[in-house]
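Sharing a structure with you now.
Excluded from the complex is one protein chain; the other protein chains are retained at their positions.
Up next, chain A:
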Amino acid sequence: MIRKTIAYASLIFFSFLFLAPFYWMISTALKSDDEILQYPPKWIPDVLHWENFGNAWMSQPFHLYLENSLTVTILTTIGQLISSSLVAYGFARFTFKGRDFLFMVVLATMMIPWEVTMIPLYMEFNYLGWINTLKPLIVPSFFGSAFYIFLMRQFILTIPRELDEAARIDGAGSFQIYARIIMPLMMPALILVSVFNILGTWNDYLGPLIFLNDQSQYTLTLGLAQFKGMYEVEATGLMAVTFLISLPPLLLFFLAQRYIVDNSAGVAIK
């Protein structure tokens, strides 16, 4: 009994700590510019200033940033789904020389700190004339990503090989087996990878920061970071935009919660 009470008390206390900043963001976004300067702070604004969202959004070319963010997010997700699944299928279904070594290399690349590749990548993309375009953010996703390859390979290993063999007897080639049998069966893994990739790309800050300089190319995160630096910006507007930008990831999380929560834990335990 006491144990349960302690459990509830601490869970509720920590939930408050975890939720308070979110609440503070939303309540600030809805306040008037005078109200945010009140002390002690007001928990609930007298009047809900919904117009803050529209005003803040319109004060900068956020619609352009949104377009860029969407472009990058959608294209990288397509890229990862195609490339990572092809590679995962290769690793999961074939025995070939150097396979285990190469797969270890795939896993090892997850440990490489981004600082080590950041500078030469910048120069490489600069040489290609890609700086200040969205290409550095998009193109690499068409070559697979270690974590997604790993996730998909693990999933393919759970698909019975008999299905492949049956198709092969019916005359299907390796690519057809991949496209017609493995891909449809892999739907849960594809959804999981999409969710991870959408969240990761949408939220990415360092990539855009390093590769983009022109405002017209900014993504939302970069636009928000720059928005803060402007001296005339009020906390109300800043919190309003922060909320708007956080909304899609939060919604996606609620939709896909089951996939994320089960798997992020499962992957780590393996």
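By our rule, a contact is a pair of C-beta atoms (placed from the backbone, for glycine too) under 8 Å apart; a residue touches a chain by one contact, two chains touch by 3 or more; residues count from 1.
Just so we're on the same page, contacts and distances are computed from a predicted model.
Here one chain is missing from view; checked against "Phenylacetate--CoA ligase family protein", "Aspartyl/glutamyl-tRNA(Asn/Gln) amidotransferase subunit B", "ABC transporter permease" or "Cytochrome c-type biogenesis protein CycK", UniProt names that protein "ABC transporter permease". From the set A:74, A:112 or A:230, the residue in touch with the chain omitted from the display is A:112, counting the whole complex. Interface note for the absent chain: among A:83, A:194 or A:217, the touching residue is A:83. With the whole complex as reference, residues 3-4, 6-8, 10-11, 14-15, 17-22, 24-25, 28, 36-41, 83, 86-87, 89-91, 94-96, 99, 102, 105-106, 109, 111-124, 140, 142-144, 149, 161, 165, 168-169, 174, 178, 199, 202-206, 209-210, 221-222, 224-225, 228, 235, 238-239, 242, 245-246, 249-250, 252-254, 257, 260-261, 264-266, 268-270 of chain A touch the missing chain.
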